[in-house]
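To start, I am sharing the structure in question, which I have written as structure tokens.
Only one protein chain is missing; all other protein chains are in place.
Moving on, here comes chain A:
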Amino acid sequence: MTHPSAARAGLRDGMSVVAGYIPFALALGASLGSAGVDPLTAWLSSPLIIAGAAQLVTVQMLGAGAGVAVVITTALVVNARHVLYGAKMASLVPSWSRRDRGLAAYLLADPMFALASARARVDDPPEVPDTFRAYYFTMSWTCWAGWLVLTGSGVLLGDVLPAALPLDVAAALTFLLLLLPTLEGAAAKAAAVVGGVVAALAGGLPLGLGLLLGAAAGVGAGTWVSRVSTPAQSTRQEQSHV
């Protein structure tokens, strides 16, 4: 594939993601705008964080008056999967310059990672570095621009939407829909069930501690299930290269 056609494919894939994200990003923007934080500040989470779930957690917890350390810790826990995204992306672009990899890391949110991995799976090994770079950056900047515009529109629209509209329910459903694709295997399901139930039971704790408790219990339960279900594998392969 040539350089311009890779960029065109990136633009096409990026636009289709943006189109699919319209209701989600509008609802998320409206939730950001109505969380009790200055709306412009809340929207700035889009270019600064670029990760819907973490943006919502940060802004909602700030709006609810949670402690700074708890807000930052919780949001980073929510985003911990991005470490894996970076690790996998590194294996796809070993020849990129440090500058390109630094910029790629800024843009490496959920849809960008999903599209980049899907493209690398089709072209195995990934295309020559130049064309894959053209694809990745065109696709990522398209998603980035769409995310900023859509969440910004949601923040503005949130002000004129009647208070009866279910933005809080939309936020809960959005998290549910982000959760569903992660439920692969018994360990992940155990992590989700235990994490959700413990967080719900500990909901009365202050400063969002119930959430952290739920997350820790969920990871603990999932780790236990993965050890019980694949004991041979975990002892055979102690380390894996990325």
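Criterion: a contact is a pair of C-beta atoms (placed from the backbone, for glycine too) under 8 Å apart; a residue touches a chain by one contact, two chains touch by 3 or more; residues count from 1.
We take it that contacts and distances are computed from a predicted model.
Look at the chain that isn't drawn here: its UniProt entry, checked against "Xanthine dehydrogenase family protein subunit M", "CheY-specific phosphatase CheX", "ATP-binding protein" or "AzlD domain-containing protein", names it "AzlD domain-containing protein".
Mapped onto chain A, the interface with the missing chain covers residues 20-24, 27, 37-38, 41, 44-45, 48-51, 53-54, 57-59, 62, 68, 71-72, 75-87, 89-91, 93-94, 98, 101-102, 104-106, 108, 166, 168-180, 182-183, 187-189, 191-200, 203, 210-211, 214-219, 222-223, 226, 234, 237-242.
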